[in-house]
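Just one protein chain is left out here, and the rest sit where they should.
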Amino acid sequence: MHPQSIQKLIDLFSKFPTVGPRIATRFVFYLIKMPGNKFEELMNSLKKLKQMIKLCPSCFNPFDPSANSGQALQSTSEQKGTLCPICQNNSRDKNILCIVEKETDLEAIEKTKLYKGIYFILGGTINLKKEKGIRIKELKEKITRENFKEIIIAINPTLEGESTSLFLQRELKPFGIKITKLGRGLPIGGELEYADEETLSSALEGRR
Amino acid sequence: MHPQSIQKLIDLFSKFPTVGPRIATRFVFYLIKMPGNKFEELMNSLKKLKQMIKLCPSCFNPFDPSANSGQALQSTSEQKGTLCPICQNNSRDKNILCIVEKETDLEAIEKTKLYKGIYFILGGTINLKKEKGIRIKELKEKITRENFKEIIIAINPTLEGESTSLFLQRELKPFGIKITKLGRGLPIGGELEYADEETLSSALEGRR
Amino acid sequence: MHPQSIQKLIDLFSKFPTVGPRIATRFVFYLIKMPGNKFEELMNSLKKLKQMIKLCPSCFNPFDPSANSGQALQSTSEQKGTLCPICQNNSRDKNILCIVEKETDLEAIEKTKLYKGIYFILGGTINLKKEKGIRIKELKEKITRENFKEIIIAINPTLEGESTSLFLQRELKPFGIKITKLGRGLPIGGELEYADEETLSSALEGRR
Partner (left out) sequence: MHPQSIQKLIDLFSKFPTVGPRIATRFVFYLIKMPGNKFEELMNSLKKLKQMIKLCPSCFNPFDPSANSGQALQSTSEQKGTLCPICQNNSRDKNILCIVEKETDLEAIEKTKLYKGIYFILGGTINLKKEKGIRIKELKEKITRENFKEIIIAINPTLEGESTSLFLQRELKPFGIKITKLGRGLPIGGELEYADEETLSSALEGRR
């Protein structure tokens, strides 16, 4: 029913996270009505994103290598110049590794201002025993190459996340490094009455 | 906290309908991970959208003028060549005008396959007595120019929509044309017990 | 796990409308903690309910026959003395009958202050073609006995409600009385974009 150039874009937007056809349609009508200069601004920002943003080769966090050129005095070391700000930061504890599923999880942990180690973005979870797409080879290489004293598996305690955590625990066990997981318990605002038994058991065991 | 080229795009996506900063952030990370050829496909589709899609000068519905060139046999008339398929369609009743707020509302009415008149997309609602941005001048010109026997105000019965309907009723009264509004009542799945009194009153009055 | 006298009451409360075992349990603990005099007040109110409240033999609305003794001047007529205030009220139009599913639906319509006819409480809906429990025999007797010019079927437009409306239309057709249904349409606060096609079609057809 829609002209092809509209339908094509609806299809592409429908693949964006959390977006379905109805919202995708509203995006397209929003773009059609967008003034020309605003549309150019969006197109330029999109182009810049692909040009400027690189994945950190060590933790796979996206960052802008040009932005930190000033502060990275240690640019004599070629290697270091390509790392993200967290991996470059000398005050971070390079002996603790926190494995997260995705970028926004890394951000959530950074916001606590409590964690001082470094990260590794796994890039996904294991779904139905398929491990396609997650960076397990890169993770093992990083652990072999560096010198960790603790590896924190900070994957969501959802069904898929739990499979992924179990998989990581099995795969990383041979390294002989201390492996921990985020504590379970009642979140703020939670109620005992509505908590599942496993969460409540963890809250009891983890009492302090 | 984000590099500028990421933050800029988060800000732009945050203005998309229904999108807030959190979802906008996920969009940006989704784009960063998108393979190069897929990203090119998206950029090309965006460019095409702005090139191909025009607003119909009569009803303001977006359409692709090139797509209908074949079927528009009556292209001798220059004017007609620039109208959208609905305005061009000779089997539609040009004496009934249905005023809707936005494109997706037009689509919703088209899906009923019941309405055979033409449309006018108002482009917004009146918020706090401000009528900025709605096409009231264009609407009056269209009504002056054409020959309507009925004008259906099909604006959402929300708070803002109701102000807009009242405003339209007042502004269009001088034309002396029959003005109707969509019937109120219980929607499918609705329950008397939870309906507000005005809806239930309308349902009673509109019984058939 | 609970003592029997607690479990028994949980089971009974679990059958109350909208109540499940979890809420039923909270009810029981609430009652256990209730001061003795408050508990007596509840027990007395329950006893009184069963003693005082009768179903109106004409419309099946529950009412308190003793409460209206004063205002029912026409108590010479034995029959009338047993009718509910609505059926007794001489200013109500006895030629219009509104069929509702349950007491709270009658109340919802009364609140509109728009309807001046009388009611019939059907007592349920037809579920999976079973008509068990609904007062269809009593309804037909009432229609035979009285002199209606219009019968309004005011059953919820839900799935079960629609089956019930169709059933009523079929059963009442032989009486040759005008049968109407509540108007369908968008409720206050509704949006065209999210309305189903049937609701929107009704709103279009019922425009005024």
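Just a few scattered comments:
Labels for the chains are A, B and C, by order of writing; each one numbers its residues from 1.
Methods note: contacts are C-beta pairs under 8 Å (C-beta built on N, C-alpha and C of every residue); 3 or more make two chains touch, one makes a residue touch a chain.
Every value quoted in this text rests on a predicted model; they were computed, and no experiment measured them.
The chain not shown here is in contact, across the full complex, with A, C.
Set against the missing chain, the residues A:Ile10, A:Ala24, A:Leu42 or A:Val100 yield one that touches it, A:Val100.
Considering the whole complex, the residue from A:Gly20, A:Gly133 or A:Gly206 that touches the absent chain is A:Gly206.
Although one chain is not displayed, chain C still touches it through residues 1, 3-6, 8-9, 12, 16-18, 22-23, 25-33, 36, 39, 41-43, 45-50, 52-53, 55, 62-64, 67, 102-104, 107, 110, 123.
In the full complex, chain A touches the hidden chain at residues 100, 104-105, 108-109, 111-112, 114-115, 152, 154, 156-159, 180-193, 195-208.
The working rule: only the chains that are shown with their structure count from here on.
Looking at chain A and chain B, no chain is in contact with each of them. If you average the Cα atoms of chain A and of chain B, the two centres end up 38 Å apart.
Look at where the CA atoms of chain A average out and do the same for chain C: the two points lie 55 Å apart.
Shared interface positions of chain A, i.e. residues touching 2 or more other chains, are given as 22.
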